[in-house]
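Complex shown without one protein chain; remaining protein chains in place.
Here is chain A:
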Amino acid sequence: MSEIKVSVDNLTKSFGDLLVLDRISFSVNRGEFLCIVGPTGCGKTTFLNSLTKILEADSGTIRIDGEEVDPKKHNLAYILQEYSTLPWLNVEENIAYGLKIKGTDPKTIKERVDEAVEMVNMQEFRKFYPKELSASMLQRVVIARAFSTQPDLLLMDEPYGQLDLNLKYKLEDELLKLWEKTKTTVIFITHNIEEAVYLSDRILVLTNKPTHVKTELINELPRPRKVADKEFVSLRNKVTDLIRWW
């Protein structure tokens, strides 16, 4: 089986006369944690929405395991910056929602929900509704929902952008543990360079609009990473210089 899980070739998207994505090409290896960084407003979310077919790209191909991407066929999961829990479902119903969409049998749903609830440490809050949960808990529920479907590809669009620093660090560590356990292929979009260096196997650097891939950096820093280490700071500065537009 090929090591390449996702391949994107010449992905192009414009809104009227405004060219946003300009022939973006890259690939993601199976089980890899890829972070995508770029200047603010460069079209990162448009890029992810085109990748997931929420937006129809003008041209270019996106393949998963060699097949044109199709959310109805491929097992994708998407975590946004906004809390995307369904307010009328409680924690365990929210986690089961993705599995139900995939047509999973009830016995497996129960097993996976139990496992996911435990993974994100929400056992005591299974019957709670989103209105009763804190910001970090809401994002944990969304993460549990995404991982419980055992996705071919997990897409994350600045998922911790609205959280304070302490919570962000905590959830980043939780995410890494889940990823190491499940070896899910992850594309993680962020404007936070430190976050990208902390999480990634590889960093894709995007340019300003019209956006294309400027370069990519392999991140071989040993885990667990420490943000104050000399190598960490050096890589962070390198990425900062690459996206500097001023």
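Operating definition for what follows: contacts are C-beta pairs under 8 Å (C-beta built on N, C-alpha and C of every residue); 3 or more make two chains touch, one makes a residue touch a chain; residues count from 1.
Keep in mind that, in the parts below, contacts and distances are computed from a predicted model.
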Which of the following names does UniProt give to the chain that is not shown: "ABC transporter permease", "Phosphoenolpyruvate-protein phosphotransferase", "NADH-quinone oxidoreductase subunit NuoB" or "Ferredoxin"? "ABC transporter permease"
Residue of A:I4, A:L19 or A:L89 in touch with the missing chain, whole complex considered: A:L89
Out of A:N49, A:S136 or A:T184, only one touches the absent chain, namely A:N49
Note that chain A touches the absent chain at residues 49, 52-54, 71-78, 80, 82, 84, 86-90, 97-98, 101-102, 129-133, 149, 155
